[in-house]
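All protein chains but one are shown at their positions in the complex.
So, subunit A:
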Amino acid sequence: MQDVLEVRDINKTFKAKAGNVTAVDKVSLRARRGEVTVIVGPSGSGKTTLLYIIGSLESPDSGEINVFGEDVARSETDLISYRRQRIGFVFQFFNLIPALTGLENVMLPMDLCSVPASAQNDRAVQLLERMGIDGRLQKARVNKMSGGEKQRVAIARALANDPDIILADEPTGNLDSATGKLVVDILVELAREDGKCVIIVTHDESILAVADWAYHMQDGRLKGIETGS
C-alpha cells in the first residue's frame, strides 16, 4: 500500500517553570492508505502532542513530516489548506460547536472551504446517515446528543472535506465500551473501505486488536510492537 504519511525524527520539548518536558522524543513513523495505525501509551507519554504535530496544530522543534512525499510547509496559507484537505480530527471531548446542529457541524468544514450550500447539505446528510445519525437527530443541537452520537457526528465532520488522514485522539475515552467499539469499528471501516490513513491514539490497549500497525509510546519515545493480525 501507498505511504501517505512519513514522520521523521520529530522532537518537541515544552519549556515550563517546573522544568522542560520532552513530550516527543525523536519520533519516526510511517502510515499508509487503508491501514489503521494505533499508538498506545500511558498518560503523559506524549501521544496527543505527537498527533497535534502531525495535524499541524502544534509545531515540532525539529524533524520532518511528509504527506504523499511532500514536506508539510509551514506557511500560514499552506497550513490552512493542509488542515482542510489532508487532515480530519476526532477528539476525545468531541469538540463540536454547541450552538450548531449536528448537520451544521458537519457542514462547517465545507463552509470554510466555500463549498456551495446545497452540496454541503447533501454531503453532510450522506455522511451522517452513514454514521447512523438519522434526520431528526441531524437537526438537533449537538449539546443535546449522547456521547456516542456526538462522536459519530465528529467523525462525519472529520470526513467532510474527504481528507487523506484521520487523526483520532482517544476517540473512545469518553464513551462506554459498547459505544466505543462502535466508534472504533467505524474508524476501521474508513480505512478498509474508504482507503483512509487512520491513526488512533489511545491508552485503551484493546484497540490494538484492530491495528495494522501498532506502536507503544513512553516518555515521548515511540516503539513498534507486534500485532496479532
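Definition applied: a contact is a pair of C-beta atoms (placed from the backbone, for glycine too) under 8 Å apart; a residue touches a chain by one contact, two chains touch by 3 or more; residues count from 1.
Just so it is clear, contacts and distances are computed from a predicted model.
Here one chain is missing from view; checked against "Pyruvate ferredoxin oxidoreductase alpha subunit", "ABC transporter permease", "ABC-2 type transport system ATP-binding protein" or "Cytochrome o ubiquinol oxidase subunit IV", UniProt names that protein "ABC transporter permease". Contact with the chain that does not appear here is found for just one residue of A:Q2, A:N20, A:S62 or A:S81, A:S81. Considering the full assembly, A:Q92 is the residue among A:Q92, A:T179 or A:Q218 that touches the omitted chain.
Which of A:P109, A:P171 or A:G220 touches the hidden chain is settled by the complete complex: it is A:P109.
Residues 48-49, 52, 55, 57-58, 80-81, 83-84, 89, 91-93, 95-100, 104, 107-109, 111-113, 117, 120, 157, 161, 169 of subunit A touch the missing chain (whole complex, contact as defined above).
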